[in-house]
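Dumping the structure here so I can ask a few things about it.
Excluded from the complex is one protein chain; the other protein chains are retained at their positions.
Note that the chains take the letters A, B and C in the order they are written out, and that residue 1 is the start of every chain.
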Amino acid sequence: AELLAAFDATIARHDRIEPRDWMPEKYRSTLVRQIAQHAHSEIIGMQPEGNWITRAPSLRRKAILLAKVQDEAGHGLYLYSACETLGVSRQELTLKLVEGRQKYSSIFNYPTLSYADVGTIGWLVDGAAICNQVPLCRTSYGPYGRAMIRVCKEESFHQRQGFELLSTMMRGTDEQRAMVQESVDRFWWPALMMFGPPDDDSPNTEQSMAWGIKRDTNDELRQKFVDMSVPQAEALGVTLPDDGLVWNAERGHHDFSQPDWDEFYAVVKGSGPCNAQRIAHRRRAHEDGAWVRDAATAFARRQQETVQRGSAS
Amino acid sequence: AELLAAFDATIARHDRIEPRDWMPEKYRSTLVRQIAQHAHSEIIGMQPEGNWITRAPSLRRKAILLAKVQDEAGHGLYLYSACETLGVSRQELTLKLVEGRQKYSSIFNYPTLSYADVGTIGWLVDGAAICNQVPLCRTSYGPYGRAMIRVCKEESFHQRQGFELLSTMMRGTDEQRAMVQESVDRFWWPALMMFGPPDDDSPNTEQSMAWGIKRDTNDELRQKFVDMSVPQAEALGVTLPDDGLVWNAERGHHDFSQPDWDEFYAVVKGSGPCNAQRIAHRRRAHEDGAWVRDAATAFARRQQETVQRGSAS
Amino acid sequence: PAALATYCLMLGDDALVYSHRLSQWTSNAPDLEDDIALANIALDLLGQARLLLARAAAADPSVVPVLPEGSPVPPEDALAFFRDDAGFRNVRLVEPEDADFGVTVARLLVFATYRLALLERLRSSDDTVLAAIAAKGVKEVAYHRDYAARWFLTLAQGTEESRRRLLAGLALVWPLRAELFDTHPVEAAAAGQGFGVDPAMVVDEVDVLLEQVLSVSGVERPDVRPTGPLGRGAGRDGRHTEALGRMLAEMQVVARAHPLGRW
Partner (left out) sequence: PAALATYCLMLGDDALVYSHRLSQWTSNAPDLEDDIALANIALDLLGQARLLLARAAAADPSVVPVLPEGSPVPPEDALAFFRDDAGFRNVRLVEPEDADFGVTVARLLVFATYRLALLERLRSSDDTVLAAIAAKGVKEVAYHRDYAARWFLTLAQGTEESRRRLLAGLALVWPLRAELFDTHPVEAAAAGQGFGVDPAMVVDEVDVLLEQVLSVSGVERPDVRPTGPLGRGAGRDGRHTEALGRMLAEMQVVARAHPLGRW
């Protein structure tokens, strides 16, 4: 009870909980689930963009894309480390991922079908991710908050690169402009879904907000994202595929249509266009790499034994 | 001695030796080596052309190429069967191939670098193979001779298809004509090498001819091939890359330059541009397929046991 | 005629794309007999594709991509080599590259069972060309199905390893099955106009046939979710997997480098 009081006080002060601090089991498990999902999203998120590395149409774009996908691997790495401070190993989490027992962001269950998708993912998907994640930089758990600061900084950079790719393509040929529009048409609705279901259908939000794990509701964030994206779309010269999208002077916000929530739930449950493919890819890479990881473990053990024998003699 | 006399008499009559007939051990082993090499050549020969199946530039050509490579697999199959009549299993021979203990025709150690190579292989390589093989239809060992009759019939067909591809390309664009010429430049010398070293350096020829396994010398066949190819090259409109190639009215044959025999011996010994690649490909396919072959064996055994149990009860 | 052309593209692209995938086994199969058998199946499907693309072009020449003036490329090749992935009308089942023979056997079983059921009905198409293509195709695809079913049983009952790989392959293929029977408006029109088949009409038959193979092999249906559409479309609408674009990059490279070429 004393421990709980100290914990609650830290939260109330908007101060950070650190790994050595006591925390309620439910807080810990909620965090593990959220951070793991986030880490998995970075790792699975390497696939849709990675799909275009070998076909990038200029060397500059190839370097940008390769570096971006590499950053995602880096984000995965710190987020798994943040999870390790809560006593769960990367190996354990990876198994949960490849066995389909833990989720990742549903957006990555959509395929990338043209090079414009690389730009759209940067602009809309990273843009939405940033809206979701900036508040997490102030999240109550220290290691997670600090990881998020670094992640957000890099993602803003990725978002600008994505926008810049699209804007360059829009100054190119008619075919390129059509490619950008087609890509935005495909990704707009899934991007809106990234904020999760409407608040009425989001049962965990309240507890997460109370704990300072989450700081805004899904609908608040979605609105912010739409308001941010409209002028950017205008600047690009693309049309967002929503007839209901209009400025509402009274609210001081854009009104917009709801995405197809049936599709959202279907994708979350495993019926997205790429769920099976993404998991199969991750599982194959994990299994194909097993002999290498085993070799590294065996080698490290042998080295240690040699050292120990050396010091014993 | 009686057996040997009967064998010699059969050979002298130009009659066929059959599997049940007695034969000298050296005759048997020479045949096994020759037929196995021939079978391996068909199997390895699937790779250079197979390399272009997925990139064939028209559906008609894709069908022709796929059928041709399939025929090569078929030729491999009958030739391995001919070897089995001499008591050597396909499995055994395949192991010798992938371990580099048995050879195949060196021509397949050259890469295919453009679609024109599909035509050139048909025209020159199959053409040379036919020159080598037509006499083998009359070879003294029955199963080999009969396999060769079928092989030669199909190879003539392939040769015409190759010529027809080149001649179509020569009626196409300038780029296509350049592609054909470049391909012929690359394959002409290796094609000449297919007849083996000059007669002076071919120690086994004499014994093989005496046994009726071989019916013409290397140089005789090479001359025949050159004489046959010159008018075909003219009809195509390609230049054979040999300044020394001229008609010799006195001999009634074309004079021509010798290929680079150092290159020939280097390739035979394993230093061709693709030796390592071809063997690695074959070995990988063989190893990757092991679990399937094991499954088939296990299944067949189980079926048989079920039948036996059934008949025993 | 527009519906007929699109319908022919659907059936033709299924055959074309799957033929390409199967042709990749050439010189890579587990044994010579299978190298030959898989090439045969690929050849049969390629033949069907050529007839179907030609029929599509004849029914509605506007479906054929326009090439530079003077190009001698025939319609079947313009369709095969000069459409982008979004122009292809095949189901997504036929697109992925197979990691091993276990996946191939599972995929071929599902595909051939589905296609055979379609072609059997299509023999009575009002379009006599389609009817003739179907009549020829039935004999071919019946063999494809038998080949797959034989191997399915063999792998299921062979070794632990072969069973494990077959089940993994089946789990990979199974989610793409639902799309086959999800009637597209063009298929509905084709059925309505008497020249095509509504795939929803064969769903039960295919199901029973697959169940027979699975049950004789002692294999349960995989417990996996179907792969959903992409927004409101799927393969028949030109919305494909990531695999198709990569496949076409390779398949079309020579043809596209020579739009005026003769082959």
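Everything below uses one rule, namely that a residue touches a chain if its C-beta (ideal position, glycine included) is under 8 Å from a C-beta of that chain, and two chains touch if they have at least 3 such contacts.
Predicted model only: the values in this text are computed from it and were never measured.
Considering the entire complex, the omitted chain makes contact with A, B, C.
One of B:90, B:158 or B:186 touches the chain omitted from the figure, and that residue is B:186. Remark: the omitted chain is touched by one listed residue; of B:51, B:120 or B:181 this is B:51. From the options A:14, A:138, A:269 or A:302, the residue with contact to the unseen chain in the full assembly is A:302.
Listed by residue number, the positions of chain C touching the unshown chain are 246, 249-250, 253, 256-257. Touching residues on chain B toward the chain that is not drawn are 48, 51, 55, 110-114, 182, 186, 189, 263, 266-267, 269-277, 280, 284. Touch with the hidden chain on the side of chain A covers residues 43, 46-47, 50, 53-63, 66-67, 69-70, 73-74, 76-77, 80, 90, 115, 165, 168-169, 171-173, 175-176, 281, 285, 288-299, 302.
The rule we apply is simple: only the chains that are shown with their structure count from here on.
Contact counts per chain pair peak at B-C. Between the Cα centres of chain A and chain B there is a gap of 56 Å.
Chain A and chain C, compared by their mean Cα positions, are separated by 35 Å.
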